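Every protein chain of the complex appears in place save one, which is left out.
On to subunit A.
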Amino acid sequence: MTIQQIEDEIVEEFSLFDSWDDKYEYIIDLGKRLAPLDNKYRIDENKVRGCQSTVWLAAEYKEDGKIYFTADSDAIIVKGLISMLIRVLSGRTPDEIINAPLTFIQRIGMTTHLAQTRSNGLLSMVKQMKNYAVAFKIKNSQLQ
């Protein structure tokens, strides 16, 4: 599936919920089920700024030319949001990540529903993921 298709899939899933109560319940559930972060990644360099809560985000560039993200947060809703971002962006090439539209955040109503400051936390996570992609891309081009 392409990034676009996964985004559409998430939007579709969210359209099944009638209320924000249900949407939050789903996001919380995603947060609880997010794969745990290896302790070696729990370092200051991996902290993402702009959140009331703490977020750790680690990226690994593997032999297959794709980036794999792992993350954690002490706040569960944020963790659920990260889980969605990982579903969309993890296991993609740097170019795919850089060009990902990520309109699903808006389409599921997240930006309007979460207050500005919290959305900023979400947006800084997205920015951080894209930054990793750019960094790996530059590193690659230097190696070649």
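Keep in mind that, in the parts below, a residue touches a chain if its C-beta (ideal position, glycine included) is under 8 Å from a C-beta of that chain, and two chains touch if they have at least 3 such contacts; residues count from 1.
Everything below uses one rule, namely that contacts and distances are computed from a predicted model.
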Protein that the absent chain corresponds to, by UniProt name, given "Bicarbonate transport ATP-binding protein CmpD", "Formate dehydrogenase", "ABC transporter permease" or "Cysteine desulfurase": "Cysteine desulfurase"
Which residue of A:11, A:37, A:77 or A:123 touches the chain not shown here: A:77
Interface residues of subunit A (partner: the chain not displayed): 20-21, 24-25, 28, 52-54, 74-78, 114-115, 118
